[in-house]
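The complex is shown incomplete by one protein chain, all other protein chains being positioned as in the whole.
Letters A, B and C name the chains as they come in the text, with residue numbers starting at 1 for each one.
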């Protein structure tokens, strides 16, 4: 089983040939397993029955140590897997190496999972990698099977799902459209990749779409795309919205960012957070976690919001709520966590204090108007260290931009920590099982996991934290009309 | 317009005859208006168009200063109102007096709203009062109208709604059943009141039910009853679940308790909270507010939960999560905020530290097993001051029980503060308008307010806190697919 | 033993004649004893040896429930006591009644301690009361003794100490000076009282000063006066600065205010603290406690400071630090805790938001420029309830002034809670013992308690909070050069 196709850039092959990298990754995996009790519990529960036997999963999700534990869990439950990262900077090379080599393999005889991901991909490389997770010809040959692609997608941000939808659309149209004036550079890269694909096959994406039992999607952005596809009747297969499991959105987003925002700031800049003024754009779960973390380090936090309910929450939690325009000159650290675009513009940057830090924990790099910055006359970029750039501005001042405006908790730190990801990924695995084992329950559409499974995810993480759960007595259960074993809440309960 | 019918107990008539009481209440109202910007904004917006003209509202909700501002807002929007409290201890007599006298009335010539409520009612008095808000004969006579009851209910806990349902049920049956063995004392009182009603009229509740356009319900408990009635097809008129507006449940429950729990503890006991061990049963919105308040005062908080998701949240927020049985001997202050029953039992009390404090911020007095305490051999109750009882136990130790196990934030403090109630009550007024003005939109069933109205409630409270809201640019609005003026979130968003 | 001399105003005599008042006070005392483990431990340790036998203590300290436990502790250790309050508003009448009646007395046959204090004294009454604690003629007669005054002072704020010094000064001069133009009204009242005294005796204060073994002083202000007297060689007897015991200043000031500031705000105004902007003047221990409490309730806190070190601490703790002038229009609640004067002036008040709250937790009422407010043309004072005045200002807006600008935690709440006061008062008792038992160790000067006694005070409060103290092993003790039983720190250690 080869790790990278012949046309792959050489980088990753080189990396896994480094024995110590795979070994270091394996050490990290072992530690991470201790912090991912949900996944380990699923291995115990389903390791023998192997409900995912026959599942061929194309995974597009940050190739970190935690994802490595997820991948090996999927494999333990019977699945075959191919993997790419969903972000050009987020791969941890040692984790990728370890997963490629596999728990029982060696560098010379890798026995792991085909992984197409390394830290610092170009956009071209990124979309090449994503394409690779749909090419199951080697596996098909080995299995003597007729299929050529996956039957499940595990997605983060929706790039893999989008590729199938766009690929099929252009195959049906017989052509990939020319680049249009307003398109982003990245969209051009995607079109080029699909143009290349169309020269190789006129139906690979169409066939792939037909084979897919469904997708389980990790993030807000990806889910948003799925609901749009469903609304416009374009969605080609059922989807489970993992993002909106309580144990995902309220944990990954809030507690994950609470951890990784200061971590990323520290690794990137070593700047004392205490005493600083931190601006947090957005007071959703991500913003709540960011604001709590910054306050917990002694910063003064100013929040911005477009939604009056979230704005009122921020005020009630003791934060100043202001528009960026009103306070930009006072702020030391800017954190954008909105999912919106152009939240921090070049005009704002020109007004910032010298060496103000600009960080994105939302999703796309357009939360910060990097395009405008890159085309700003007189702006000079000086790399301080990888993922930390000083932009010297015509104002005579500089700003520090982290991870080129992309997700700094991934680019400057190591993403969400294992325990948080264990919650998210336990949802992912349960969702994969649901879609794969019970496809009849899920006609094309977007679903969230049943509350009882959401509660199960939480339940699998309590012992590790020493939490004692109280159990309803039969009398209390009858009084409340709630089963002692759950589910405990109505669907619209907000936690 | 008389304040109390001839058969009323003399207490309240006496109280409003006390000029200074009504005047003191009016001062409180004026201050409260400054803290209730949502209600005052509705008076500005709807004071001329008077959308509630013709509405006859039977209100059953704690007769506090804040409710007084609500009542005068309803009146300003055109409604006629009769009012009772929904708790025997929660009335603030000065507020009741002020509302009865009215803004332009005098003690001798009251020009306000008929109010049937005073602090410290007996259960018999309580249900007599609740009955009075359905007797609109005086208003009918004055109006030369055929109706005899209200056409709207504004309810808190569902007592008024239940009275109509039970009254009609027994009228249709032609008899009120005899007291059954397992019934609570209070249910016996209700049956007695309805038996008396049946001797006076055989169809008053049936007619009332027919006239009612709907009910707007304030609390979890009342909403729970409504969903049960709807599920069993017994619900007689549409209901708006105000409790589950975000600006109600996440504000009233969380931020209200955060304020009023320490307030009640302080007024009741003057015990230093700092350094103490506080046990909070339940980590819903009420428990979250309670835990935050206690930590904010320097207490160490231990939480109990039955729901693994909430339990995990508590752990992630840094609280120890344990069963009461495991920690009861270490705790100084017990706070129950679950909505469950028998959360704190007599066996627990017998194991508590000397003078441990036992407080309920949930709903009914059965969160704490008061019945068992009252029948415990050898237990002696010594009143320290009103609503604060020392129970000397056979263990040789005492516990301090606040408000006889009922809601201590109402009994020992003054309930939720005005600003919090302004959120809840702005929802109430908007819900009354919805049901009264657009009954066609609401067939019999239980509804929550549209998100845009929920957001409107928040929006009306921002200026008072100096909050600057960010506005989406047209480009951002298009990018997100969200109108700049809202609604901003999907319905299942959890805030 | 009479409670009040014939010339006393009738108020207090009336109050203790109210049986329920003394009984209510006794209930409060019993609860407070449970919260004052330090004092109760001293009763156990010294109740038999009675080290204060022969001590005649003139006490001038807020006559609260906690002080009542202090007084009964002093009596249990052998002392005779006479008591006045040190603030016209701070007396809790039930505590005063209980202490006057005594644990074994009755209203008709009081067997307690002569107490000269009631809530709401005039300044004339206040200084009359303070004078009474120096008139021990009844006790002298009963004892057949030659002395006429106390031999110890227990002071809070230094009024009793000042009275002796001024009285003696004027007796030596043979005359009390006439009122001078710039003198405060209160100083005129003091001069009048001493003028009256001089007509009655020409040497009572001179004799009193000679008999006094020393004073133990409770507060910053009183200590400041003592150091000034010592510096100018005018101090007449040794003083122990109780205020600067760590277990006093870092506990009473910080943790006491943290508790009683929100308590006072709530009882006075019922205004939601969450979401509000609170300005805290001063970031000493009092300001630190105030800021923490307000943040703990969800307020946004802005701090002002004159000392760059404290200002930097406030910034590092995440608070905005600004001058009052810069932010006065944004603030909802003003809290002054500086010990300075004219911190909040009328010009500030004229710029405040409508119904902004103005509260003093520092010391004198001149932290807020009440004199200027009272003489402001067009300002009208409307009492909302006792200790809460709305001042309608020429600006067309009002401000709410608590406790007439005096200590709101005493006037609007019940002062520091028992547990905090147990720390302070355990220091007081140990200081009284030191000065009375070992006068030779204390030539005229101002002293702090030895660190070992300070640590003892803390030690006596640990069990009640369930604190397990770690004990140095002999090896660790040797390694550190610190005795296992303490003292543990160098004198300049800052905690």
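Basically, a contact is a pair of C-beta atoms (placed from the backbone, for glycine too) under 8 Å apart; a residue touches a chain by one contact, two chains touch by 3 or more.
What you see is a predicted model; the values in this text were computed from it and never measured.
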Subject >> Of C:123, C:192, C:312 or C:350, the one touching the omitted chain in the full complex >> reply: C:312
Original post:
Quick one: which of A:65, A:223 or A:286 touches the chain that's been left out?
Top reply: A:65
Original post:
Which one, B:32, B:235, B:299 or B:388, makes contact with the chain that was left out?
Top reply: B:299
Subject >> Positions on subunit B contacted by the hidden chain, ascending >> reply: 274-275, 295, 298-301, 312, 315-320
Original post:
Can you name the residues of subunit C that touch the chain not displayed here?
Top reply: 227-228, 244, 246-247, 249-251, 255, 285, 304-316, 321-324, 326, 339-342, 423, 448, 454-456, 458-459, 461-462, 465, 467-473, 475-476, 479-481, 486, 488-492, 494-495
Original post:
Can you name the residues of subunit A that touch the chain not displayed here?
Top reply: 24, 27-28, 31-32, 34-35, 65, 255, 258-259, 262-263, 266-267, 269-277, 292-293, 295-298, 330, 354-355, 382, 384-385, 390, 400, 413-414, 417-420, 465-466
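The working rule: only the chains that are shown with their structure count from here on.
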**OP:** Return the chain label for which the distance between chain Cα mean and whole-protein Cα mean is smallest.
**Re:** B
Original post:
Just curious, how far off is subunit B from subunit A if you go by their C-alpha centres, in Å?
Top reply: 43
Subject >> Inter-centroid spacing, subunit C versus subunit B (mean Cα positions, whole Å) >> reply: 40
Subject >> Junction residues of subunit B - those touching two or more other chains >> reply: 255, 465
